[in-house]
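Take this structure first; my questions come after.
Every protein chain but one is kept in place in this view of the complex.
As written, the chains take the letters A, B, C, D, E, F and G, and residue 1 is the first residue of each chain.
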Amino acid sequence: MTLNVYLSGEIHTDWREQIIGGAEGLDVCFASPVTDHDASDDCGVAILGAEPNKYWHDHKGAMVNAMRTRKGLADADIVVVRFGEKYKQWNAAFDAGYAAALGKSLIILSQDEHQHALKEVHAAALAVAKEPQQVVEILRYVLNGSLPT
Amino acid sequence: MTLNVYLSGEIHTDWREQIIGGAEGLDVCFASPVTDHDASDDCGVAILGAEPNKYWHDHKGAMVNAMRTRKGLADADIVVVRFGEKYKQWNAAFDAGYAAALGKSLIILSQDEHQHALKEVHAAALAVAKEPQQVVEILRYVLNGSLPT
Amino acid sequence: MTLNVYLSGEIHTDWREQIIGGAEGLDVCFASPVTDHDASDDCGVAILGAEPNKYWHDHKGAMVNAMRTRKGLADADIVVVRFGEKYKQWNAAFDAGYAAALGKSLIILSQDEHQHALKEVHAAALAVAKEPQQVVEILRYVLNGSLPT
Amino acid sequence: MTLNVYLSGEIHTDWREQIIGGAEGLDVCFASPVTDHDASDDCGVAILGAEPNKYWHDHKGAMVNAMRTRKGLADADIVVVRFGEKYKQWNAAFDAGYAAALGKSLIILSQDEHQHALKEVHAAALAVAKEPQQVVEILRYVLNGSLPT
Amino acid sequence: MTLNVYLSGEIHTDWREQIIGGAEGLDVCFASPVTDHDASDDCGVAILGAEPNKYWHDHKGAMVNAMRTRKGLADADIVVVRFGEKYKQWNAAFDAGYAAALGKSLIILSQDEHQHALKEVHAAALAVAKEPQQVVEILRYVLNGSLPT
Amino acid sequence: MTLNVYLSGEIHTDWREQIIGGAEGLDVCFASPVTDHDASDDCGVAILGAEPNKYWHDHKGAMVNAMRTRKGLADADIVVVRFGEKYKQWNAAFDAGYAAALGKSLIILSQDEHQHALKEVHAAALAVAKEPQQVVEILRYVLNGSLPT
Amino acid sequence: MTLNVYLSGEIHTDWREQIIGGAEGLDVCFASPVTDHDASDDCGVAILGAEPNKYWHDHKGAMVNAMRTRKGLADADIVVVRFGEKYKQWNAAFDAGYAAALGKSLIILSQDEHQHALKEVHAAALAVAKEPQQVVEILRYVLNGSLPT
Partner (left out) sequence: MTLNVYLSGEIHTDWREQIIGGAEGLDVCFASPVTDHDASDDCGVAILGAEPNKYWHDHKGAMVNAMRTRKGLADADIVVVRFGEKYKQWNAAFDAGYAAALGKSLIILSQDEHQHALKEVHAAALAVAKEPQQVVEILRYVLNGSLPT
């Protein structure tokens, strides 16, 4: 059994690397959005031509990024969404909703201070964790049945 | 043709009333989440028993509310999601993602200051409006083909 | 908004009548399995001919009953499954699993003594209640937003 | 043709080993739930933090286990569910219902004494067997067309 | 609860009238193919222009009839397929397969002499009856829970 | 049985009126795109604000129109697509492909001169007609089984 | 591109071998029902226990065979169904209907004398052939674009 795991959400810390590193040796296939903030913002206009209006600049980029996001979500068995300390992070919550509607197993990585604001998102999840290491432990348990010692 | 429209998101202003009032006479059937903030927060424990832990207090409520939200989203032809000025509003973005995955027509009501943060959500929408009146005009046009004069 | 609610499970007490009576005046359309135990056991052979082997006697009946169950589950927005004090009640758990796979909102009516044995079923539910009256209160809240006073 | 087979249900005897051993050499890919009873009960709190309330203790575990169960059921061509002599085994019946709603081919392993109680579950199955060896013979026949001699 | 029932198959006897007449007073909505043999054969060329080649003559008609058949099957809760004494009746078996793949509840009306030839079709059905009156009794039981006296 | 019919394609002749008029008295519910060419082109900017760039002007309008088109296609049992004498009419072919992928019954209204260019579209249709009156005759036959005299 | 092809229908001639042999070197993965007539008839009772009643004898076998058929149909890109000269062959027509409802590409292998009786089945097919060699040529063309010389 190979688990396909999509790592959505916050792109400013190394939580993805912690999970991928921690899961070394497990039969997991990870996918993620493009996490280079500038590339992600500008991919639309860089490839398809400049837009004077910021709205359409952003729109073109968001649609190119959607090709990768949709593929990652569609192929995933488990979708992990991390909510960080800052910013609105509406794309993270959007991905969580999208994954929930597809019936994917959802793991939310979030902090106590956001507990109330995330209650609808948490209610759609099969696990709510605080640390990337807990996600690794879930993946190990789901694959091998072994618990942290 | 009757349009089923679900009005998701911000619950602190009267935008739903503006849309429902403005659409009077149109063949639209509206649905919404429970917009009484306290009832929405406490419905789980009020019906199913108290929880000392705030997380589970919120969890029980969010799951009861999900019964209404899922029904509203599943039945809708068009889902309108309004993002207000304040709060994280992750449930709004979650609903938008959920609706997008179900292939619903999505209208986002948002302000310029949130344009960049909402770019992935906007990219999944068929219309991005600023005023409730614009939503009314879209509904009138979709039903009757008549434009604002 | 009309809610379609299927009442599955235990057939030896009047819990269905309590819910249907309590929900009087609410815009709910209820459906249920045939709750006459003998008719339910014998419908297959009574209509389609006797079977000397008890297995096939039961099989024919279970398949005729499945026509009603599937229709009820397919049409439902909310599926309520009650687990009683006695018997194996595997058909109740089967209906709960079937409803979960269809993405229906699930309410489980169960007692404390069965909490551990039902943990997987509970984990798929949006509400776990002990009393029929709580189900009525959930339906009222989901439809009207009003909580018990 | 590779058959994906999920082995659900009773975890106290070695029926899974009998089937997997008997199917050696056949092109079958087996999956199962975690069958270590203690790990299965405690996985939620062991990874995500203790819960004083037994209900939520169980809930957290059941949801983590659901990630594995859902993956196994979703990937399966054939789902085998064994009902043992003891316990309520509602999770087994729940899995059977879930698999039936997904349109999976269902094999039930059960004993005569449970025949009546399982009639709705049996009615959704393509085979009802008493011995693990019969499941092996079905898998061999489905793959190779060869019958037991 | 209204049952939608599609009556497929043999068109040379009055079995449909027997069922529809027998079900008078029940909340059933029946649909059927066009049972005028000549109209059914010639509808394509009568409306869309003659074809010198019999194959295309038949093809055009079969495709126009498919519009009605697909609608009837798609809307049905229960599909009844009757196999008569004569002819190949491959369209009846085709409809049965189509209905099975859509997950519809299937009732087969057939005679003993065809039992072996129909075994795969019977295996997909929830009831196998010999007389139209039995179908009426099934519909009455499914709707009202009352058995023939 | 009510037939839902969506009338897609060419908007410069009165073919829709001919079909709707000819079908008077039949149990058909028709839907269509907005056929006022100017309104259809400008609806996006008229409601949601002007765009200096013609591409985005058109884009906003096409997305608002998509709300009506998707609803009409999703609700339809039968989709009629007319290809006229002039213009590229890619939106007509797009609707035909969309309807085909949804499994809708497709009727194409086209002229001999376009036969070769439309062969892939025709191959997905259940009827290819030249005159609106033929569509009326199909609808009458599908509903009532009566052929033109 | 690998094509998955399921070969359904008549089991008394070597048409499957002709197709599989003719397609040697093409990237095709073939599946078929069990074509040993006796094994196919008796598999149910041979594995799961004898039945005195021929109906249930056949039923048990048909259900075990359904595991293989459903897997073959579900995995297929193209389903080939051959109708032979003899017998009712209702299982062949059933498979064709099942495949059509799943949206599979359907090729029918049949003879002129059955043309009228098969018109509904043919109308659901993308090709109607008379010789196994034609099926090979279709597979070669679909994979490589090369036509017979």
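Just so we're on the same page, contacts are C-beta pairs under 8 Å (C-beta built on N, C-alpha and C of every residue); 3 or more make two chains touch, one makes a residue touch a chain.
All values reported here derive from a predicted model rather than from experimental measurement.
By the touch rule set out above, chain F reaches the unshown chain at residues 54-55, 58-59, 61-63, 65-66, 69, 83, 87-102, 114-124.
Where chain G meets the omitted chain, the residues involved are 1, 3, 77-78, 103, 105, 125-129, 134, 137-138, 141-142, 145-148. Listed by residue number, the positions of chain A touching the unshown chain are 31, 34-36, 39, 42-44, 46-48, 60, 63-64, 66-68, 70-72, 74-75.
Rule of thumb we're sticking to: only the chains that are shown with their structure count from here on.
Chain centres here are Cα averages; for chain B and chain F they lie 31 Å apart. Looking at chain B, residues 63, 66 sit in touch with two or more other chains.
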